[in-house]
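Omission of a single protein chain aside, the complex is shown with its protein chains in their original locations.
Moving on to chain A:
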Amino acid sequence: EDAAEESNVSAELIAQRKRLVDEWNAWRARIKEDVADERRRRGKKLDSEGEQQSEESKEEIE
């Protein structure tokens, strides 16, 4: 039955699924890079602020 069902899955549908997965993976790759960039930026910021807590809170008020 499984085999029968599998053969019913048209080449068209398979191609469409492939397209959807490629689209998703490309989006994830882009976003993951953005997230990593953001974290690096924040990591740096946090390091320099870590020593001066008072400045950090001042910045938040602004």
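Assume a contact is a pair of C-beta atoms (placed from the backbone, for glycine too) under 8 Å apart; a residue touches a chain by one contact, two chains touch by 3 or more; residues count from 1.
By our rule, contacts and distances are computed from a predicted model.
Hidden from the displayed complex is a chain whose UniProt protein name, among "Eukaryotic translation initiation factor 3 subunit I", "Alpha and gamma adaptin binding protein", "DNA-directed RNA polymerase II subunit RPB7" or "ATP synthase subunit a", is "Eukaryotic translation initiation factor 3 subunit I". On the side of chain A, touch with the chain left out of the figure occurs at residues 14, 17-18, 20-21, 24-25, 27-29, 31-32, 34-35, 38, 42, 60.
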